[in-house]
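All protein chains but one are shown in place.
Presenting chain A:
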């Protein structure tokens, strides 16, 4: 099946999705102090949280939308966005898979997504298909026994105000950047994870399992804290094309790792990329940062970015603790008119800190992709070490691939290495496969998957399998 056909159908779904019903539970578009007070009130937040939001809002008013990225999009009208809408009522959703577009289901089939998950992804009223409550209950029990807190950020503000006060906004300060400030003012959803000292979280956590995850918020706020010697692996997003009603996504993710803690954060992002002119796709402007506060702590970011009209994100690590480790593994695929400006920042502050960056970019169609990274070695980061590998693969002669690696090195004992290559799929490689009876499409898919191997092997098992399938679907029709 041609990609265009599939996209057309997927798009139709989205067009419907962007319509917001004005109900009593929804604030009209626009942003001012009363909107923020409304959100805070709806969430039943204490006064200090409202003040925190208002402070962020006032700082945001003074800031300017950044223009340095290698991206092209019309200015965003922040007054045209509705900042709060109550979760959809079950009767508004498709009642069963029969009502869902068959082509969308076909995509799920290709990706090998389990049946009961398809319903949730397609926006079918969840209770109609499987009993999410029972699944969640068993799972909550297990986490509870281990002492792990995993809940929505709104619940956490209510139930664990001390932890929130202690950690929220300490990794990504309120006025860190334009979108982070906006998020701080209006965030409505997100996850909170707290893993106490010495605990290894008994399972991989995923927003998908969280009970109120049916409506992914437009302004998500995630906070993950690992105390000494604690470990957690967190999965965000999923491989299936997600239905979503909001065009602008400005999430903030904060990770805090204390001594000897290890946080692994994996993302698969496949939001709607827009039509062939890139119109209507999701703008994904995300601030993700991990703080290795404790000695020997480790934070690892893995991302597979295939969706969104515009992706703008730089998952970063602040390596404060001695001998702490930051890692970034990324595969970004752009096709059609997609634009991605993504990369990472590794800020070495502590002695003996190490960072490792592997970024693989694949641009096809008329898309544009940039790797933008910063490796900064501070004067006290004795013996710090960084290795960066960033490779780009171009498919077709109308796409663009760019690399902007910043390195700021202020310490003579540091060792920093950066390597980058840009090339197309080698004709000799293709020929080799073809001569062994492998079809051109399969050969390209094999080569592309091989190109991304270093990153895929960092993904949790089930994600890795899906990611490979996802790559093939995204690039379908790009090779001719």
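Everything that follows uses one rule, which is that a contact is a pair of C-beta atoms (placed from the backbone, for glycine too) under 8 Å apart; a residue touches a chain by one contact, two chains touch by 3 or more; residues count from 1.
Assume contacts and distances are computed from a predicted model.
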Check: The complex lacks one chain in this depiction; which UniProt name from "Fe-S cluster assembly protein SufD", "NADH-quinone oxidoreductase subunit K", "Cell division protein FtsX" or "Iron chelate uptake ABC transporter family permease subunit" does that chain carry?
Finding: "Fe-S cluster assembly protein SufD"
Check: Taking the entire complex into account, which one of A:232, A:394 or A:430 touches the absent chain?
Finding: A:394
Check: Which is it among A:418, A:434 or A:453 that touches the chain not included here?
Finding: A:418
Checklist line | Identified contact with the non-displayed chain, of A:44, A:144 or A:379 | finding: A:379
Note to self: Counting contacts across the full complex, list the positions on chain A that touch the omitted chain.
What the structure shows: 68, 379, 392, 394-424
